[in-house]
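First, the structure itself, so that you have it in front of you.
Right after this comes chain A.
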Amino acid sequence: MSLTLINVLFAVVAAIGFAALNAAYLVWCERKGAGFFQRRPGPMENGPWGLLQPPVDGIKLMTKQLVIPGGVDKALFMVAPVLAMFPAIMSFVTIPFSENIVAQNMNIGVLMIFAFASMGSMAILFAGWGSRNKYALMSSVRGVSQAIAYEVPMLITVITIVMITGSMDLRAIALDQSGGFWQWNILALTKSPLMPVSFLIFFVCTLAETNRAPFDLGEAESELVAGFHTEYSSMGFGLFFMGEYANIVIGSCLTTLLFLGGWGCPFGLFPGVWWFLLKIYLLIFTFIWIRWTFPRTTIYGLLNLSWKILIPFSLFNLLLTAGLLKVF
Partner candidate 1 sequence: MIIQTIKQSLVELFPPVEAAPAPVAEETAEDEGAKKAPAKAEPRVNGVITCDYNATGYHLDAQVDPDQLLDAVSRIDAAGFFIESITGVDWLKENQLEVVYDFARYDFDLCRVVIRTRVDRAISEVPTITGIYSGANWHERETHDFFGIKFTGHPHLVPLLLPEDADFHPLLKDFKA
Partner candidate 2 sequence: MSDPIQLRSDETFTLNVGPQHPATHGVLRVKMEMDGEYIFSAETVLGYIHRMHEKMGENRTYAQYLPNLGRLDYLSAMAYNHGYVLAVEKAASIEVPERAEYIRVLTVELNRISSHLVWFGAFIMDLGGFTPLMYAFDDREAILDILEAVTGSRLTYCYHRFGGVYNDVDDDFIEGTKAFIPRMRKALKTYEDLVTKNIILMKRLKGIGPVSAEMCRKYGATGPVARASGINFDVRKNEPYSLYNEFDFDVPVYNECDSYARYMVRMEEMEQSLRIIEQALAKMPEGPIMPKKKPKIIKPPAGDYYQAVEAARGSFGIRIVSDGGKNAYRLKLRSPTYSNMHLFDEACRGMLIADALAFMGSIDLVIPEMDR
């Protein structure tokens, strides 16, 4: 066995571990956060401050029966949850946590992450189609149109960043912003004065891509019961759940790397993995904060936002950045 293969295996195991641990404890954070936003303490019963809640939940999910309803498309039904989790884990492989902590750096890291991210909508489509449930089907159709609508502005903003940096390597993009918060892409006003707007667009798109409130139309519980995972039980549901949280982590990792200087310190001191973790968890907190503040949009509201506001703005920013790069 070659050394690279061992390296890759080790990386994959580490990524799975990180993703699973994060997913499990993000559920705890989400519930705690929800509780605090609603003036209640959240889970308190299992362990101190409810810290043992995630393992308990995990055991519950794993020991439950996996019900496969009659008439489902078995192959799609079984593949879908795996497909929801798999791209998330694969994306972790190429994310640099600091200058040296990266499982497998690639010079087209950005491209790879987006390639995997678009597989997520496949999982939704498979789950919705496969489970032979009208709610699930409607949800999956929504999910796909949402994914298409939001990948466009998201990629346009990413192209802007790639243009500024001149690289698709996530590590290079992060290193390009080192030195202090004035160097971060979110404040790169000299390169394009619309960069903060660009950040907002990217952030909104991340919310939509990860199916988070207020864009959680796929699983709009008051309309579509539970959306595409209505028919899933046990770990089938668990994988969807973990996949969602893993996607949130990846979304915040990307936002941090592309806009917030990666592992760089705001004041240029002691760059390192702790800054990176701090930034992603702050972003995740914002995700939770937004979820527990706003009502859900509708499908047309969501598409209107994407096509009428986000895409024009991101396109304009792209042109402006290109023009400024050409001039200066």
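Quick note on selection: all candidates are chains of the complex that A comes from, given by their letters.
Convention: contacts are C-beta pairs under 8 Å (C-beta built on N, C-alpha and C of every residue); 3 or more make two chains touch, one makes a residue touch a chain; residues count from 1.
Since the model is a prediction, treat every value here as computed from it, not as a measurement.
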{"item": "Options 1 or 2 - which one, within this complex, touches chain A", "value": "2"}
{"item": "Of all residues in chain A, those that touch candidate 2 in their complex", "value": "34, 37-40, 134-135, 138, 142, 213-214, 216-217, 220-223, 225, 292-301"}
